[in-house]
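In what follows, a single structure is set out as structure tokens and then discussed.
What you see is the complex with one protein chain gone and the rest in place.
Showing subunit A:
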Amino acid sequence: MRLDNVTKTYGKGDNAVTALRGISLEVPRGTFTAVMGPSGSGKSTFLHCVAGLDRPTTGHVHLGDTELSGLKEAALTAIRRERIGYVFQAYNLMSALTVKQNVTLVARLADMAVDEAWLREVLARVGMSEHVGRRPNQLSGGQQQRVAIARALVTRPDALLADEPTGALDTRTSQEVLGLFRQIVDEMGQTVLMVTHDPVAASYADAVLFLADGQLAGQLNRPTPAQVAERMTHLGNW
């Protein structure tokens, strides 16, 4: 995953708001990367551009060999389906569908066959094998998030993107979910890119990228929560 000098501006003229100012970086395959920054630092926009949910104003986004910025909406949808798994902060699931139906939803939309063995394995890994027939409103917040991760994994994506996945969870459940991310990176070689503002969450990652005012503001490798928190306090004055 590679970004070349990506900028993103919303609006025009006097009302223009620049969310990203020339970001270039590379996320190596099989790593767990966290992106941190204060509110308004552009981290959500950054993730949207990487996921093909939004187009950069200038610059290029590459997913493997594919250049995303030039693609049409239909092609982007296909990329999102097949090569990217996305986990939101909340409202990840369709309330009308069961756990299993939710996990296989993408395959259904893409009209692909579901690899049953792989599905069982993914569900087992996220610890939801027991609950395949339940509906989202019968699950706890942590369980819902695990179902969302299973759904993101089941298509064997090139990258799993997560936007504040623990934002709506308590500490204990957050730990379970973050542990799960760590586990799928270590054991399955999955690439995970996570946006968060929680130093503890970021400390689970291999590397933490700091964003401030739409620009990269440093990187920490193998950080501890304290290092991350320390860095964040200084970002305000950066």
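The definition used in the following text is that a residue touches a chain if its C-beta (ideal position, glycine included) is under 8 Å from a C-beta of that chain, and two chains touch if they have at least 3 such contacts; residues count from 1.
Quick note on the criterion: contacts and distances are computed from a predicted model.
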{"item": "Per UniProt record, name of the chain withheld from view [\"RNA polymerase sigma-70 factor\", \"Phenylpyruvate tautomerase PptA (4-oxalocrotonate tautomerase family)\", \"Ethanolamine ammonia-lyase small subunit\" or \"ABC transporter permease\"]", "value": "\"ABC transporter permease\""}
{"item": "Contact residue for the chain not shown (choose from A:His62, A:Arg81 or A:Arg182)", "value": "A:Arg81"}
{"item": "Selected from A:Asn15, A:Ser39, A:Ser95 or A:Asn221 as touching the chain missing from the view", "value": "A:Ser95"}
{"item": "Sole residue of A:Ala110, A:Ala124, A:Met188 or A:Ala226 that reaches the chain not shown, by the stated touch rule", "value": "A:Ala110"}
{"item": "Interface with the undisplayed chain - residues on subunit A", "value": "48, 53-54, 73-74, 77, 80-81, 86, 88, 91-92, 94-98, 101, 105-106, 108-110, 135-137, 151"}
